[in-house]
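A protein chain is absent from this complex, but the other protein chains hold their places.
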Amino acid sequence: MQITPLLNDGYAGEPAKRVLNYVQDHRQAGDPVVGIYCGYAPIELIQAMGIVPAVLCAFSKVPIAAAETVLPANLCPLIKSSYGFIIEGTCPFYAMSQAVIAETTCDGKKKMFELIADIKPTHVMDLPQVPDEAEARSNWKQMIVKLQGFLETHFDRQADEEKIEASLQAANRKNALMRRIFDYAARVPSVLHWKEMYDLSFLAIAATGQEMVPLLEPLPDILEQRVREGFHVGPPKAPRVLVTGCPVGGDATKIFNTIEVAGGVVVAPDACTGMKAFMGEFAENSGDPIGAMAERYLKIPCACMTPNERRLTDLSAMIGHFKPDAVIDFVLQACHAYNVESFKIGRHVEEVHGLPFLKIETDYSDADTEQLRTRIEALFESI
Amino acid sequence: MSEDYRSMWTDLGLDLVAHDALLSVLGQGYQDIYLSQKNRPEGMAYFDFVMSEVHGLRIKELLDEKAAGRKIVGSFCVFVPEELVLAANATLVGLCSGADFATEDVERLLPRNTCALIKSSFGFKLGKVCPYLESADMIVGENTCDGKKKAYESLGGLVNNLYVMDLPQVKSANGKALLKAEYQRFKAALEDLTGVAITKESLKDAIHTVNAKRAAIHRLSALRKADPAPISGLDALLANQVFFYDNPARFTESVNKICDELEKRIAAKQGVFPAKTPRILVSGCPQAVPNWKLPMIVEAAGAVIVGEESCVGERGTRHLTDASGETVEQMLDAIVDRHFQVDCAIFTPNPDRLEHIQQMVADYHADGVIHYGLQFCQPYLMESMPVEKALEDRQIPCLRIETDYSMEDVGQLKTRIEAFVEQLK
Partner (left out) sequence: MGQRYAGIDIGSRTIELVVVDETDAIIESQERDTGFDPMAEAKGMIEKVSFDRIMATGYGRNLFEISFDAMTVTEIKAHARGARALFPDIQAIIDIGGQDSKAIALFDNGRVKKFEMNDRCAAGTGKFLEIMARTLGFSIEDFGPEALLAENSLNISSMCTVFAESEVTSLIAKGENRREIALGLHASVIRRAAGMINRVSTDGEIAFTGGVANNPCMATLLSEKLGRPIRVPEHPQRIGALGAALLAREAD
């Protein structure tokens, strides 16, 4: 069946090229570019200042060998890849960025940023690790204010409260639309393919609310049409899978591909590269837009937070909404935070939701795809 | 054990069979590694006794303290301020984390690729073989590295008295404010536990007690500058390890007694190894009892360890707490200041540690540095490369070791360490 692509711009299946094009266009128009690595980077502030946030390359296995000449081998592939891209000079986004925003999320990243700090100006945001601690919100707000100061001096761009508030409100609309589109994956059967979600998320993280909203608004109609035409992703009875855990992109999408090869359908990619980026709302007209930003960002249930109970509540809500038949926790090798937390996630999924659970610990190589397939097929057999 | 402690261990809920096995391995290891050394200072007999009673008499003492109304607080990290614990009429003890135990059970809760120290602390709990942990009224965890931070979430399900302290990761004004807030919360939690309010008198006393203990270690460290070295690295490490277990006043007195003896040795130009023996500084992850693997290999390879840049060593003990404060608030600030200087690799950036390593190389006349990294300990493994590079730029040879508590790699480590020692000669 012929289906209408969601973004008919010639970049289907090549989200990185689409975003590269987006960033290049802005750069030619004179906008400065700042590199980001993480879902905690407050993009709404960056965008309000007229600066383009570029998500830096971190998902290819190619530069890992170069990185391993300097970094310990027992480090997560995302960090090794990021660092390898930088020392090999192969990340176009890094090349275009005039500075990098870093966060103290995990030990590996924190120490990696120390190594790249002398290559390019790197602004480290000290991220609280106990989000429910009394001081967390004000500390994180201060970090965002400091970031604003760094961006002001570095790029000579300003944003008043009004601009920041407008940016937040536009982001709320963008995020709400994204969630509305994701809802088509929540249908049984799903009419939205994971590659389409992945394509959209890639662009929607970098682009502003103002830019994204007109792009996203027509999409529900296209998806409605799919429903009417009886289109669905995968066989109608295919096992529905929620994938939680570490970010997925580039070579790591082998997890999604393998799920498909094994006969499943990815209905909910819950990660910083997937739905997590579009969850929650910024409080509007609070009179303190930066505080509102701090509040919303601290609600991201990254495993670097402790105790990360919010991940369990959010996961439960997602399970209720997307109705998966199984949950896969995707853990990048040597990512201690997600790896240790996986124990809790598994227990929660099995005991509270009675769903089959599988933890996959892997890297970017293709070495284990056959083994992953066997394990995922066995998971589906248990449904 | 000189007395039968079996009923005490049973009361604590230890698994006697497993505990017997542990003690026999520990005893044999101590015999082979420690008692076989030559030219040991006589004062080390005290530490031999402490080690022989580490699960016996010392536990009995703690239980006696408990019976008299004192509380016992167990900790895994030097960021837990002993001053506050003592001032609240409680005793601080380090919890066991230096040997593999109940590995299969541990790996049901924690990933296999978690560092040996974290796995060990779980193993001692799951295997029911750590009397310190079982006699503790409060166990303090702290958000240092990713592994510990997340592991405490699971440990919380295994014990009913875990208190988790958050820690800063950046040495900024915010970071310091966070540490202070955490210490204030900890102080309140301690007072709540013991029912004893910390006063300026009790806090001042506590600061003096802990400072005295640190000063004794400083004195011992300074004597290790001599060539020939008057004490082996193994023995000095042991003193640094017992620092975490022993009664503070008795520890201070015993270390000072050893120092008196070492001063005489130095005056007589006597040492444990001949003069001009290659001198090595160990830097990196902590080595907890009974993790004596590295110094055992180094000293058997014909070198002597003259310092430990480690939490079980100079990183943990080098700063004193300013005792001049007149109010609890001022002294609390001094405690914050003191602990905020600890240059653990969890901080970013962490330039002070590199400075300190170089300072120690100079002070202890080290010929080379062995960077000791526990497998999967990302903060120290990540720092090991820049540390190595900085040292080599200054013509200081450096060997990076990445290992765990198992004995499988002893053969390979021996080759590497012997080659390193050859390089220094």
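Structural remarks
Order as written gives the chain letters A and B; numbering starts at 1 within each chain.
The rule is short, and it goes like this: contacts are C-beta pairs under 8 Å (C-beta built on N, C-alpha and C of every residue); 3 or more make two chains touch, one makes a residue touch a chain.
Model, not experiment: these values are computed from the prediction.
Across the complete structure, the visible chains that the omitted chain touches are A, B. Between the chain not shown and the residues B:60, B:225, B:257 or B:416, the one that touches is B:416. Think of the hidden chain as still there; on chain A it touches residues 61, 65, 68-69, 73, 365-368, 370-371. Even with one chain removed from view, chain B keeps its contact list with that chain: residues 392, 397, 402, 408-409, 411-412, 414-416, 418-419, 422-423.
Convention: only the chains that are shown with their structure count from here on.
With each centre defined as the average position of its C-alpha atoms, the distance from chain A to chain B rounds to 40 Å. Here chain A touches chain B in the complex through residues 70-72, 74-75, 104, 106-108, 110-115, 117, 124, 126, 129-130, 133-135, 139, 142-143, 303-304, 306-308, 333-334, 336-337, 339-344, 361, going by the rule given at the top. Considering their complex, residues 109-111, 113-114, 143, 145-147, 149-154, 156, 164, 166, 168-170, 172, 174-175, 177-178, 181, 345-346, 348-350, 375-376, 378-379, 381-386, 402 of chain B touch chain A.
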